[in-house]
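Here is the structure we will look at, set down as C-alpha cells.
A protein chain is absent from this complex, but the other protein chains hold their places.
Naming follows writing order (A and B), and every chain is counted from residue 1.
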Amino acid sequence: MNAPGFAVRDLTVVLGRGKRAARVVRGVSWSVEAGATLGVVGESGSGKSMTVLASAGLLPPPAAVTGSALLGGRDLLKLSRRELEGIRGRRLGFVFQDPMTSLNPLLTVERQITEGIEEHLGATRRAARDSARVLLETVGIPDPDRRLDAYPHQLSGGMRQRVMIAIALSCGPDVLIADEPTTALDVTTQAQILDLVRERQERTGMAVVWISHDLAVVGGLADDVVVMYGGQVVEQAPVETLHSAPAHPYTRGLLGARPVLGRRRDQLTAIPGTPPDPRALPSGCVFFDRCPVKGDPRCETQVPDLVEVGRRHFARTFCPEDQ
Amino acid sequence: MSARPFSAWSHLLRRPVSAAGLGVVVLLLTLALLGPQLAPYGPNAVDVTRALQPPSMEHWFGTDDLGRDVLSRVVLAARVSLQVSLISVSIALVVGVVLGLVVGYFRGWADTVIMRVVDVVFAFPIMLLAIAIVAVLGPGVTTATVAIGVVYVPVFARVTRASALALREEPYVRAAAAIGAGPLRIIRAHVLPNVSAPVIVQTSLSLAFAILSEAALSFLGLGVQPPQPSWGRMLFDGKGFTDAWWMSVFPGLAIFVTVLAFNLVGDGLRDVLDPRRRSAMESRRDR
Partner (left out) sequence: MRSEPGPGTGQDAQSVPLLDVRNLCVRFPGPREGRHRSWVHAVEDVSFAVDRGQTLGLVGESGSGKSTIGNALTRLVPPTSGTVHLDGQDVLAARGAPARELRRRIAMVFQDPYASLDPRRTAGATVREPMDVHRMLSGRAERNRRVAELLDLVGLVRETAARYPHELSGGQRQRVSIARALAADPDLVVLDEATASLDVSVQAQIMNLLRELQGELGLTYLFVSHDLAAVEHMSHHVVVMYLGRLMETGTTDHLYTRPAHPYTQALMSAVPDPDPATERNRERILLGGDPPSPLDPPSGCVFRTRCPLAVDECAGPVPQTTVSANHFAWCIRTGESLSPERLRRFVH
C-alpha cells in the first residue's frame, strides 16, 4: 500500500460516566484504501457519525475515546491538538450534513475556502483566491468570481454543500469524510453531488468515507459497506455482496424496509421496535429485541463475534443463513 | 418509571434547595402577617439616649440614629416591602404577559403600536413616571406600587413577546391550528405554558428590583412615608452612618434573603413545570 488510506482499529467511545455512561461506539474497526470508498450505513444512534468524529479528535473531552485511527501510519488519537489541527483540513477533509450550520454566516465564501489554503499550504492571499476560484469551478458552481464574494445565506442549499466540498477538497486531502452530506438536499441535487465526488475521487485518488442512513445512496458509490447498529459493526462486505447476499438479519431488514422505485410491494417488511438505548445495552446480540430470526439459543445471552461468512464478508450474528 | 399524578408543589418540596427557598418565603409571609406580634419593640419607639447602639443582647440588630430597635423595624418592614414588591410585580406580570402574548401571537399593527408604547415606557426614567403618578394619586405605598408595576410591564411584555413570536412558528402550535383550535385556546393551552420558563425567571429578578425601587421612591418621599419602616427605606437611611453598619446591613440582609428565596422557588418552579426537566431530575434522583 503506497498512498495512505484511513483505518480505525477497535475504536470505542463512551459518553458520560458511571451508570449514565452511554457506550455509543463499541470496538469498531474498518479501513479504506486510497482511491476506494467505504460506505458506513446505520440509523440514528448507531454510532456511525460518532466513529468518524472520534477518530478525527472532533469529540469534546467528556467523551472517552480508545482505540486507534490510522492515517498514513500515524495514530491520530495519539497526536497533540496542534498536530491534529495540522492534519484536519490538510489531509482529512470533512463534509457534514447541514451546510448552513457548518459555514460561518459572517464570512464570504472566499474567506472560508482560502482560510485553510493559507493556513496549511502557506499560500498568499492572492494565490489562495485563485485556487478558491478553480475549486468552485471544479465543484460545479457557475460564475465563481461572483460567488467568491457571496455570503452563505445568499446561496441555495445545494450550492452551500458544494462550497463545503470545495473547502474539504481545498488542500488536496488524502481522505474525504462525508457525514450524510446529501441528506438535507433534494434528490436531483444529491445526484449532482454524488457525481461530483465520484469524479473528484477518480482524478485525485483520495479515499472516501461516506456515511449515510440510506443503503441506496451508498450503493452506487462505495466499494465496501459497513453496517452499524447499536454502536457495533454488524456486517461488512463488498457492496454487491451486501446487496445480493446480506447475512445479518438487521441488514436484511433494512433492505426490505425501504420502498424501491419501480418495484412496488404491498407491504414493507418493517423492523418492529426501536434501536437500543446506548445506556442500557442488552447482554446478548444488540439486535435481539427486534430480530425476526432469533435462531440460536446464544442470541439472548452472548454477544456474537464478527465472523467471516464469505469472501471479504463479515457478520456479527449467530444466524447468518436466511431462515 | 410509572406515571403518577403530577403536582407541582409535591415535586417542588422533593427538591431540598427549592424546599428551603419555599420555607424562607413562608417565614417571610408569616413575618409580614404577624410582625406586630413578633417584634420585641415598637417600630417607632424613639429613645435618643440609646441611639446608634451596636448589636447587643438587648438589641440584636442594634439601634438606629433615633434609638429605634433595628430588629423590630426589619420585622415590621417585611409587610410593606413584600406587599409593594409582590403587588407591583403581579401587576407587571399580568399586564405584561397578556400584552406580550397577544402582540407576539397576532403580530400585525397592534404589535407595532403596543411595542412602540412599551419602548417609550421602557425608556422613561422610573422617577419621572412615579412623579407623574404621584401627581394623580398623591404619595404613598399605593403610588409606589402602581409606579413600579407600570415600569415593569415592558420588561414582561418583551420577554413574553419574544417567546410567543418563536412559539407561533413551532410545528406543535401549527398542529393545534390545523385541528381547528381557535387563537385563544392555542394561546392558553400551548403558548402560555411554554413561555412560563423565561417569565418565571424574570419574575424572580423583578421581585428583587421592585424592593430596591421602592427604597429609591421612598427615599425621594414618593413612596412609604416616614416613620413607617421599609427595608429599602432603612437601607437608604443607614447609608449616612458608615460607622453604624448594622443600620444598613440588616435590612440589606433581609432583602438579600428574600430575593434569594424567591429565586430558588422560581428556579424550582421552572424546572418542575417542564416535563423534560422534571424527568431529568427524577432519573438523577432514582440512582
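The working rule: contacts are C-beta pairs under 8 Å (C-beta built on N, C-alpha and C of every residue); 3 or more make two chains touch, one makes a residue touch a chain.
This is a predicted model, so every value here is computed, not measured.
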Touching the left-out chain: which of A:Gln112, A:Gln190, A:Gln232 or A:Thr317? A:Gln190
Could you tell me which of B:Met57, B:Leu128 or B:Ile179 touches the chain that is not displayed? B:Ile179
Logged for subunit B, residues touching the omitted partner chain are 1, 3, 170-172, 174-182, 185, 189-190, 193-194, 273-276, 279
In terms of residues, what is the contact footprint of the unshown chain on subunit A? 43-44, 142, 156-159, 186-192, 194-195, 213-217, 219-220, 222, 239-240, 243, 253-262, 264-265, 267-272, 274-275, 290
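Everything below uses one rule, namely that only the chains that are shown with their structure count from here on.
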Computed distance of Cα centres, subunit B from subunit A, in Å: 52
